[in-house]
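Every protein chain of the complex appears in place save one, which is left out.
Let's look at subunit A:
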Amino acid sequence: MTSYRLPQGGLIDRGHPLSFTFDGKALQGVQGDSLASALLANGRRLVGRSFKYHRPRGILTSGAAEPNALMTIGSSGRTEPNTRATMQELYAGLEARSQNRWPSLAFDIGALNSLASPFLGAGFYYKTFMWPAPFWEKVYEPFIRKAAGLGRATHEADPDSYDKCWAHCDLLVVGSGPAGLAAALTAGRAGARVIVADEHAMAGGSLLSETAIIGGTPASAFAEACATELRSLPNVTLLTRTTVFGWYDGNVFGAVERVQRHIATLSPSRPVERLWRIVAKGTILATGAEERPLVFGGNDIPGVMMAGAMRTYLNRYAVAPGRTTAIFTANDSGYQLAADLEARGVRVSAIVDPRAAGGATYAGKARVLRDAVVTDAHGGRSLAAIDIRSGSRTDRLKVDALAMSGGFSPVVHLACHRGGRPVWSDEKAGFLPPANFGGLTPAGAARGIDGLAACLDDGARRGANLVATFGFTATPVAFGTVEGDVPVSAPAKTLWSIPGGKGKAFVDYQNDVHRKDLDLAVKEGYGHVELAKRYTTGGMATDQGKLSNVNAIGLLAEARGLSPGAVGTTTFRPFYTPVSFGALAGAHHGEHFQPVRRSPLHGWAARHGAVFVETGLWYRSAWFPRTGEKDWRESVAREVVNVRRNAGLCDVSMLGKIEICGPDAAEFLNRVYCNAFLKLPIGKARYGLMLREDGMIYDDGTTSRLEENRFLMTTTTAYAAGAMNHLEFCAQALWPDLDVRLASVTDQWAQMAIAGPKSRKILQAIIDEDIGDAAFPYLAAHEVSLFGGALHGRLFRISFSGELAYELAIPAAYGDSVAEALMATGRTEGLMPYGVEALSVLRIEKGHVTHNEINGTVVPADLGFGKMVSLAKPDFIGKAMLQREGLAAPDRPRLVGVVPLDPADTFRTGAHILAKNAAATLENDQGYVTSSAHSPHVGSTIGLALVKRGDERHGEEVVVWNGLNGEFTSARLCPPVFFDPSNEKLHA
């Protein structure tokens, strides 16, 4: 392969060669190269296949707008598809692969699509894939997915780390070209806190590709000197490799810094990317301008390149574009390129200029053809010749590289992210940023300023003016005379397309949208800019039309007989360039995204062989299998029977615990619960129901009065955080006049339920006080002393199982050892651990409700709690709405038990209840099973259900219908308490 690297010049280090591979072939570049410049230096012109027609494509630009040179970088978990070779710095060992080709880049079967191109025009998907409907899933979608030509993401986990941070500054400067550097230096020298962000590896922007001399210093050295000064100022942060991708409310900017995307061996102590959120008082938008392609036949053949990009490869990377070059330019920038090429010994055979009097100051050797256009480019995988039409004659010229420049479009994206629309300027032949929109100040080429000296001056002045509004005295920095500054001078009339060409003239390279597609869109009624985008797909995908949109608008304007301003733009939205999911997620993955909450008794449970189940963030012990048990049901049944016969210990630490203190604590509880709490005696617990304002039950739990003005509330595990927020709302927003303070103490206490007929005896062995029924009756709640005063805890005589039961709360750090002590003393009494599965069976047997029943549709009366509600209270949350007619309707679903007629039969939670002999229809639906379990006590499946008038239908034969499995089970409705309905065991 021939080398196109020039022997000298450029901002590269020839003494530092770097090996890399492209499609498996080993190549060499040098330090300072981009992947694109290294490929060009190696004579690699063909770098990808186009999206739809699989046409050979080459490198078109040298920056973020690149539509063609999209590659997959890296391997396994570090695979990055759709990486723009123009933005990827070369490093030793870089692996790049081309995309959208099979079996190889040079021989690609998909290119046959080109032959079918008459059928693949605008609106093709809409017109073709309409019928028959079953074909959508089986034929069309797989076809479209296979054909869609972008890279593939990996399924492997990303091994690298990502970071997020915030930064605050007086002035954010986006872009470090001439205007950006001038603004940043001006503000930085004045003492303002400045952040400068640039997406490239080096600060300087267009200065790095310039041959002009600024104040006696070559442009690239000038840029380096500016960057050095900015880095030396303590109040300035210069962020290179950082793309500001979005402007958000409150003048917050999103930026992504590629910390280690250019490094061969990654440091594990640093992130690969860092997501910045930058809060700026003011912002200078110095994003420059994007050069526009010219729309002529074959303008996508590898070897055709943007004129500015060719200048960058030549001056910055010392890469010759070819052996014989032509330049097709509608403005004076092409003449600068010609002069630079000739100075580096690259032959320019022609400059083609559609204007009558362009390039007046050009004094080089190339033939200048004015009033002329390039109508077609020829070649397959590489440019071979161009057709030049001048007047009535067309000549063919053999060239292997063609530069093109149709004009410059200010990069206005960020300025439009918050709803502002860009404004068309006939004078500048481009869209300018919206004026006076939210304090973002464009400077330099981003607002249509032309020429290097003018941009330096504009940046300095605008920077000075902006920081002056924050109280800084700033003098615009002056940089001396600029030699070799050739303003672009906009064309008199913008040339949107070149008539007379025969080949496909591409407007949007990435989406393969050519001129005729836009014509067709207008003809078929999709000429509105937003419709044309969807109809042709122009401006979509990873580059979002950075290069193509303005040309597309110009063409639509021509076809519709309007000005581009009247056609307008599509909506600009973040992100400016694609941002990795890794950067957006930051450190929030795995346990940092979903932390694991372990109870203080987790270790105890693990030692006793618990099988854990995820409950929200908690890991709860589900059951404790023993040797010889063949499945979980057997373990659970054994635990249930043991609680009923002897005693069991269950970890209930994850229940929400909230301390409520203050002189008005009782009044506060009286208002947040629907039942009465004012007169709860000290040392007693009470079951409470919290309603929502609409009258439905929100949560339940017990609340104990520990002292006159100190209560301890428990909530369900799932609603612990929500209940705390709700109580805080009530205390702060509804009744701030009540003197009450709230504290969540869930994590401070280990809590264990000790349930079963032998629980008292087991507990008494470690508790100093008498806990006999007389001294410690049902619902007693006291502080207790343990192990002869060694420790203090809280004991509550409450029961979820229906057995004689206690809950013992111990300061969290002592929970584990107290649980073990209980296991040791209780062994002779048959104490065993039990998990939440057994807990659930025990509570269903006893008819206790959980959020299976409290599902947001039930009021207290639906669950048999009607008499608990104290309507005598002047106010409580939910009181007013609870008294609505519909909530007392006689046919509301109400809690009822359900058992199969044949104990061998079973049914599942969620199954519906039908009257006997009723057809399985929605109209006949009587309600549904909310909880079900196999009950060792009953000897069959039992269920709780919400059934219309359920409490009046005890004894009625019904059918339990599982519509998913088509199962019908004959069953009988019954009282919801299957065990000890007279509460004898509870009060034992």
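Quick notes
Going forward, contacts are C-beta pairs under 8 Å (C-beta built on N, C-alpha and C of every residue); 3 or more make two chains touch, one makes a residue touch a chain; residues count from 1.
Definition applied: contacts and distances are computed from a predicted model.
Between the names "XdhC family protein", "Sarcosine oxidase subunit delta", "Carbon monoxide dehydrogenase medium chain" or "Amino acid/amide ABC transporter membrane protein 2 (HAAT family)", the one given in UniProt for the chain missing from this structure view is "Sarcosine oxidase subunit delta". Of the listed residues A:111, A:233, A:279 or A:682, the one in contact with the hidden chain in the full complex is A:279. Residue in contact with the omitted chain (choice from A:102, A:581, A:729 or A:787): A:729. Contact with the chain that does not appear here is found for just one residue of A:229, A:667 or A:694, A:694. Residue positions on subunit A in contact with the hidden chain: 166, 248-250, 252, 277, 279, 693-694, 725, 728-729, 732-734, 736-737, 874-875, 879-881, 884, in rising order.
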